[in-house]
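Take this structure first; my questions come after.
A single protein chain has been omitted from the complex, and every remaining protein chain is retained in its original position.
Order of writing sets the chain letters: A and B. Residues in each chain are counted from 1.
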Amino acid sequence: MRIDNAYFTRRKFLNSLLGGWLGAVAASFIAPIVKFVWPPYKEPDEVKLVFADFSDMKPGEVKNFAWGVKPGILKRAADGSFIAMVGVCTHLDCNVTWQPEKRQFFCACHDGYYDEEGKNIQGPPPKPLRRLDVAVEGEDLFVRKPGAGAKA
Amino acid sequence: MRTPRILFWLVTVSLLLGPLAAAAQQAGTPPEAKDKAQVEAAAAPAAPAQEAKPSPAPPAAKKPAAKAEVKRTEPIVPAYTGIKEKTAVIVFFVWLWFAIGVLIYFLRQWIKESDRIYWAKYYEPEESPRKDNPMAPTLGD
Partner (left out) sequence: MKIKIDMKKFAAWFDDRLALTPIFKYMTHKEVPQHEHSFWYYTGSSILLFLAIQIVTGIMLALYYRPTLEGATASIERIMTELPLGWLVRSVHSWGATFMIAFVLVHLLAIWFTKSYRKPREATWMTGMMLLVVSMMFGFTGYLLPWDDLSLAATKVGTNIPAAIPVVGKWVTQFLRGGDDVTGDTLTRFFIFHVCVMPLILFAILAIHVLLVQKEGMSIPLKDELAKKKVPSLPFWPNFVLREVVIWLVLFGVFMTIALAFAPSLGPTADLMAPAPEGVKPEWYFLFLFQTLKIFPANMGPVTGEFVAVIIIVITVVIIFFLPFIDNKPEGKKGKVFQYLGIIGVIYAIVFSIWSLL
């Protein structure tokens, strides 16, 4: 069908078909490249520790464990239960250190302070230290992401 | 001297087939069965190694290696981790050739058109019968 003086010509239509196809093919090649270059590094869902290493902690004592590649903090509460936190400052990801005399966590990067429960009390950190769930099952101590659900 | 055309094809074909033959030879030979050093069960890479598509049955210890300290003594031969991955590769292969076919179809149309324009001297109105055309187009329109 011939349209006189059309703005969108047959030529433009064919060109856009070709361009569209080229775009689709390019996308199908870019996608795997992107996936390769941005691979997901996920934090572990749970970490299994040997309970014996931590069973003799006194109430108020703080020990470290490995949460993936980040430091984890295990603290025995006054009633004997454990709380676990990720020992990474919520400001800009520096590792925090425990100051036992002052019973607080200190982040050296920008002078951030957290109390012994992990709540941010001073300095730039916007949020408390991230909590993790702890469960003692027989000889193992499991630290899990909160709400990640238990193993059955 | 007109070099016989067959020589060109002999050379090109052998240059392109040579590596294929080498690869087929490599894929066909079983990897060296060496004594396995103690391979500690590695936690991480759950996926076993993948296996080459065309080589049927044979060889390949498909084990991933131990971490760090112990040197790996078994070769890693590519293999698919599951039917899903194999299907994905086949689908990609079909899509690849289909896409190439469509693109070449379009490109041939485009080539024919640009050739036609060239031979009709569309862009050089002085040399064409349309030399008195006041609306001569320029390349890039």
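Note that in this section a contact is a pair of C-beta atoms (placed from the backbone, for glycine too) under 8 Å apart; a residue touches a chain by one contact, two chains touch by 3 or more.
Small disclaimer: the values here were computed from a predicted structure and weren't measured.
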Study note, to complete from the structure: Even though one chain is not shown, chain B touches it at residues 1, 3, 7-8, 11-12, 14-16, 18-20, 22-27, 29, 31-32, 34, 44-45, 47-50, 52-54, 60, 64-65, 67-68, 71-78, 89, 92-93, 96-97, 100, 103-104, 107-108, 110-111, 114-115, 118, 139
Study note, to complete from the structure: It is residues of chain A that touch the chain not shown, namely 32-33, 35-37, 39
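Rule of thumb we're sticking to: only the chains that are shown with their structure count from here on.
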**Study point:** Rounded Å distance, chain A centre to chain B centre (Cα mean)
**Key:** 38
Review point. In the complex of these two chains, what residues of chain B are touching chain A?
Key: 92, 95, 99, 102-103, 106-107, 109-110
Point to revise | Touching residues (chain side chain A, partner chain B) in the complex | key: 14, 17-18, 21-22, 24-25, 28
